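With one protein chain withheld, the remaining protein chains of the complex are depicted in position.
Presenting chain A:
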Amino acid sequence: MTSTAQELHPAPTLEPGRTILELKGLEKRYPGTHALKPIDLAFKASEIHAIVGENGAGKSTLIKLLTGVMPRTSGDVIWEGKPAALATPHEAMALGINAVHQEVVLCRHLTVAANMFLGEEDSRFGILQQRAMVREAQKIIDDLGFDLPAHVVLGDLTIGQQQLIAAARATVRGTKFLIFDEPTAYLTRKEADQLFTLIRRLKGEGVTIIYISHRMEEVFELADRVSVLRDGTLVGTRNIAETNDAELVKMMINRSIEQVYHKEHFTPGATLLEARNLSGKGFENVSMTVRAGEIVGLYGLIGAGRSEFVTTLYGRHRKSAGQILWEGKQVQVNSEHDAIKLGMALAPESRRDQGLCLNLPVGLNLNLPIYKRISSNLLISSAQEKAEADRQIANLRIKTPTRNALASSLSGGNQQKIVIGKWLAHGAKLFIFDEPTVGVDVGTKAEIYRLFSALLSNGAGIILISSYLPEVYELADTLHVFRRGKLVATHGFHTADHEEILTQALAEKQEKPGGQI
């Protein structure tokens, strides 16, 4: 920890191995959750430091604190030997801390070049030097080895290509400390390779890289050291050469798989739903059945067409071909309303965008599907409204001061319980859960899985979508693998191993280079 005078020009010229950033007792509390328990961790200059952990382990909270998006609750951040407040994103950037997010946060309507220089445009007498910027941007892109034009509008590129541009943008800003948050989620293998080349090159230039990923193989391919987070705690840091897959997974989960994944097998009953050669936006020619008492798991990468498939079943989007059969009869599902009437319920993927009315009370959210039932003629029975809400809050153990608290004030896990809880009050025969445990802590996860069993024992069927293989692997009675909008494989409970399923979901060998997932 040699403290040198702060450099005026922010070129990353630190000697390797020196500590660039140190966290001392860094902590973050949200109302209702302790997202990050005090953490001590030192990042060295010019290292690739992977951070792994389950959803909800505190990775994204850590990024938000380091990039100044959120203020920390307590603790210190030492940057190059000096305490840094990191109160605003601007301050973090001024120090040289940048992040490339999983979702591209750039302006889709501007050109690649305009995006690269956004905020520090080249202008002469107030006039933008557009051509010079395009030329400059093209030079940077070519230099990085990306085969992309700088003059096109960003939105015309694939998500993966946009991701590369976001990474390229971060490199031109005197970055010393660059955080990648699951950057390969949307990338093809070829794009991922380009990204890895870029990352190694940045490391060579002395930049510290924080690499957050779910994919173990990437961690072992890239990282020098790896830190494991679990439930907001730093479990440990290992040199990559001195650890292995099994140890990391054990550190991440710290409980046997059986403890988390509560699974009961029921004898499947009658067929509830059948999709015959169903096609629609984002998927084609998918056939499957769901029976009462079974969990049908849909596994695949993000964007593989699973969500589109179930939202089409649910009437949110129109099918373009194929048939839907409900309890043996062909049905037309033209709206969500039709689907609900048949007996389907959907807990959607994104709580924030699709699941909850965040600035409305918990009780209203829970009762939203059943207001018709608790109204007599024109008026809502307020006694029933209260009773229904309190019943779900108690049954699901939703941690909220009252049913009148706003949904936004609850933690992610408790919000997810509302999304699920509103359908329990309503009742359904087929429950569709799209990524039900994203951003949910392990305890709540286990509760949700127990709830699945309770639903199954009551004769319901479940479609479970998950991008987290262990989840579908341990829970699904039938596991369908999706890749690029197609159902590519089907397995029974534990009839294939992880590797086989992963390969089917990725299928890198057959993939055409440059394509989009």
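As a convention for this text, contacts are C-beta pairs under 8 Å (C-beta built on N, C-alpha and C of every residue); 3 or more make two chains touch, one makes a residue touch a chain; residues count from 1.
We take it that contacts and distances are computed from a predicted model.
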| item | value |
| --- | --- |
| "Ribose transport system permease protein RbsC", "AIM24 family protein", "NADH dehydrogenase" or "2-oxoacid:ferredoxin oxidoreductase subunit beta" - which is the UniProt name of the missing chain | "Ribose transport system permease protein RbsC" |
| Identified contact with the non-displayed chain, of A:78, A:364, A:438 or A:496 | A:364 |
| Sole contact to the chain not displayed, among A:72, A:169, A:238 or A:403 | A:403 |
| Option from A:53, A:232 or A:355 whose C-beta touches the chain left out | A:355 |
| Touch with the omitted chain, as defined above, among A:135, A:318 or A:337 | A:337 |
| Residue ranges of chain A at the interface with the undisplayed chain | 314, 316, 336-337, 340, 346, 348, 353-361, 364, 367-369, 371-372, 375, 378-380, 382, 390, 393-394, 397, 399, 401-406, 422, 426, 443-444, 447 |
